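A single protein chain has been omitted from the complex, and every remaining protein chain is retained in its original position.
So, chain A:
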Amino acid sequence: MKQYEIVETPIDIQQYSDYVLHPAAGAVTIFTGNVREWTHGVKTLYLAYEAYIPMAEKKLAEIGAEMEAKWPGIRVAIAHRIGELQVKDIAVVIAVSSPHRKAAYEANEYAIDRIKEVVPIWKKEIWEDGEEWIGAQKKYPEKGVGQ
(Lines give C-alpha, C1' and ligand atoms only; values in the text may rest on other atoms or scores of the structure.)
Protein backbone atom coordinates (compact mmCIF):
# COMPACT_ATOMS: atom_id res chain seq x y z
CA MET A 1 0.00 0.00 0.00
CA LYS A 2 0.88 3.66 -0.34
CA GLN A 3 0.01 6.38 2.17
CA TYR A 4 -2.13 8.14 -0.44
CA GLU A 5 -3.46 5.96 -3.21
CA ILE A 6 -6.08 5.20 -5.81
CA VAL A 7 -6.84 1.47 -5.89
CA GLU A 8 -8.84 -0.77 -8.20
CA THR A 9 -9.47 -3.61 -5.76
CA PRO A 10 -11.58 -3.88 -2.56
CA ILE A 11 -10.26 -1.72 0.29
CA ASP A 12 -8.96 -3.47 3.41
CA ILE A 13 -9.21 -0.81 6.10
CA GLN A 14 -6.90 -2.59 8.55
CA GLN A 15 -3.73 -1.79 6.64
CA TYR A 16 -4.50 1.95 6.68
CA SER A 17 -5.26 1.82 10.40
CA ASP A 18 -2.01 -0.05 10.99
CA TYR A 19 -0.13 2.50 8.89
CA VAL A 20 -1.12 5.48 11.06
CA LEU A 21 -0.89 3.73 14.44
CA HIS A 22 2.24 4.33 16.52
CA PRO A 23 3.09 4.34 20.22
CA ALA A 24 2.27 8.01 20.81
CA ALA A 25 -1.14 7.76 19.16
CA GLY A 26 -3.96 7.50 21.67
CA ALA A 27 -6.68 7.67 19.03
CA VAL A 28 -7.29 6.42 15.52
CA THR A 29 -10.34 7.47 13.51
CA ILE A 30 -11.32 5.48 10.44
CA PHE A 31 -13.87 6.94 8.05
CA THR A 32 -15.24 4.87 5.21
CA GLY A 33 -17.47 6.21 2.46
CA ASN A 34 -19.69 3.41 1.18
CA VAL A 35 -21.98 2.90 -1.78
CA ARG A 36 -25.54 3.83 -0.77
CA GLU A 37 -28.48 2.06 -2.34
CA TRP A 38 -31.00 4.92 -2.23
CA THR A 39 -30.22 8.56 -3.07
CA HIS A 40 -33.10 11.06 -3.09
CA GLY A 41 -35.57 8.23 -3.70
CA VAL A 42 -33.67 6.73 -6.63
CA LYS A 43 -32.29 3.21 -6.37
CA THR A 44 -28.64 2.79 -7.35
CA LEU A 45 -27.70 -0.52 -8.96
CA TYR A 46 -23.97 0.18 -8.76
CA LEU A 47 -21.47 3.03 -9.08
CA ALA A 48 -18.60 3.49 -11.50
CA TYR A 49 -15.71 5.63 -10.28
CA GLU A 50 -13.02 7.08 -12.51
CA ALA A 51 -9.93 9.12 -11.56
CA TYR A 52 -7.10 11.07 -13.09
CA ILE A 53 -4.86 8.79 -11.06
CA PRO A 54 -1.51 10.64 -10.84
CA MET A 55 -3.14 13.97 -10.08
CA ALA A 56 -5.63 12.39 -7.66
CA GLU A 57 -2.84 10.77 -5.63
CA LYS A 58 -0.95 14.08 -5.64
CA LYS A 59 -4.03 15.93 -4.38
CA LEU A 60 -4.62 13.34 -1.65
CA ALA A 61 -1.05 13.89 -0.48
CA GLU A 62 -1.58 17.66 -0.51
CA ILE A 63 -4.70 17.24 1.63
CA GLY A 64 -2.66 15.11 4.04
CA ALA A 65 -0.04 17.87 4.24
CA GLU A 66 -2.77 20.46 4.93
CA MET A 67 -4.08 18.26 7.74
CA GLU A 68 -0.65 17.79 9.32
CA ALA A 69 -0.16 21.57 9.26
CA LYS A 70 -3.54 22.22 10.91
CA TRP A 71 -3.33 19.38 13.45
CA PRO A 72 0.33 18.82 14.31
CA GLY A 73 1.17 15.33 15.47
CA ILE A 74 -1.42 13.45 13.42
CA ARG A 75 -0.66 10.70 10.92
CA VAL A 76 -2.82 10.20 7.85
CA ALA A 77 -3.47 7.56 5.19
CA ILE A 78 -6.13 7.83 2.48
CA ALA A 79 -7.25 5.46 -0.27
CA HIS A 80 -10.00 5.82 -2.87
CA ARG A 81 -11.21 2.94 -4.99
CA ILE A 82 -12.19 3.26 -8.65
CA GLY A 83 -13.98 0.96 -11.07
CA GLU A 84 -17.37 -0.64 -10.53
CA LEU A 85 -18.53 -0.68 -6.91
CA GLN A 86 -21.60 -2.43 -5.54
CA VAL A 87 -23.94 -1.29 -2.76
CA LYS A 88 -22.12 -1.29 0.61
CA ASP A 89 -18.64 -1.42 -0.97
CA ILE A 90 -16.06 0.97 0.48
CA ALA A 91 -15.26 3.78 -1.96
CA VAL A 92 -12.91 5.74 0.29
CA VAL A 93 -11.07 5.18 3.56
CA ILE A 94 -9.45 7.90 5.66
CA ALA A 95 -7.33 6.85 8.63
CA VAL A 96 -6.05 9.47 11.08
CA SER A 97 -4.15 8.95 14.30
CA SER A 98 -3.42 11.56 16.94
CA PRO A 99 -2.20 11.67 20.53
CA HIS A 100 -5.73 12.68 21.67
CA ARG A 101 -9.07 11.97 20.02
CA LYS A 102 -10.30 15.48 19.14
CA ALA A 103 -7.71 16.09 16.45
CA ALA A 104 -8.30 12.67 14.90
CA TYR A 105 -12.04 13.33 14.57
CA GLU A 106 -11.67 16.88 13.26
CA ALA A 107 -8.89 16.12 10.80
CA ASN A 108 -10.77 13.12 9.44
CA GLU A 109 -13.85 15.19 8.60
CA TYR A 110 -11.68 17.87 7.02
CA ALA A 111 -10.20 15.23 4.72
CA ILE A 112 -13.48 14.02 3.25
CA ASP A 113 -14.67 17.59 2.72
CA ARG A 114 -11.48 18.44 0.81
CA ILE A 115 -11.60 15.21 -1.21
CA LYS A 116 -15.05 16.17 -2.46
CA GLU A 117 -13.73 19.62 -3.46
CA VAL A 118 -10.40 19.09 -5.18
CA VAL A 119 -9.51 15.49 -5.96
CA PRO A 120 -10.12 14.55 -9.62
CA ILE A 121 -12.37 11.55 -9.07
CA TRP A 122 -15.77 11.14 -10.68
CA LYS A 123 -18.75 9.00 -9.80
CA LYS A 124 -21.35 7.68 -12.19
CA GLU A 125 -24.61 6.42 -10.75
CA ILE A 126 -26.18 3.54 -12.65
CA TRP A 127 -29.90 3.06 -12.05
CA GLU A 128 -32.42 0.58 -13.40
CA ASP A 129 -33.55 3.09 -16.01
CA GLY A 130 -30.49 5.18 -16.71
CA GLU A 131 -27.15 6.55 -15.58
CA GLU A 132 -25.48 9.89 -14.92
CA TRP A 133 -22.10 11.34 -14.01
CA ILE A 134 -22.46 13.15 -10.71
CA GLY A 135 -20.89 16.52 -9.94
CA ALA A 136 -22.01 19.93 -8.76
CA GLN A 137 -22.05 22.41 -11.60
CA LYS A 138 -20.01 25.52 -10.91
CA LYS A 139 -18.49 28.37 -12.84
CA TYR A 140 -14.76 28.58 -13.46
CA PRO A 141 -13.31 29.99 -10.23
CA GLU A 142 -11.35 33.22 -10.10
CA LYS A 143 -8.53 31.32 -8.48
CA GLY A 144 -7.82 27.66 -9.08
CA VAL A 145 -9.41 25.39 -6.52
CA GLY A 146 -6.87 23.90 -4.20
CA GLN A 147 -4.11 26.38 -4.90
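The criterion applied here is as follows: a contact is a pair of C-beta atoms (placed from the backbone, for glycine too) under 8 Å apart; a residue touches a chain by one contact, two chains touch by 3 or more; residues count from 1.
Everything that follows uses one rule, which is that contacts and distances are computed from a predicted model.
**Student:** Consult the UniProt record of the chain that does not appear here and report its protein name from "Manganese transport system membrane protein MntC", "Molybdopterin synthase sulfur carrier subunit", "ATP-binding cassette domain-containing protein" or "ABC transporter permease".
**Tutor:** Record says "Molybdopterin synthase sulfur carrier subunit".
**Student:** Out of A:20, A:76, A:92 or A:107, which residue would touch the omitted chain in the full complex?
**Tutor:** A:92
**Student:** Among A:10, A:26, A:54 or A:73, which one touches the chain that has been omitted from the display?
**Tutor:** A:54
**Student:** Considering the whole complex rather than only what is displayed, give the residues of chain A touching the chain that is not shown.
**Tutor:** 33, 49-52, 54-56, 58, 80, 91-92, 112, 115-124, 133-141, 143-147
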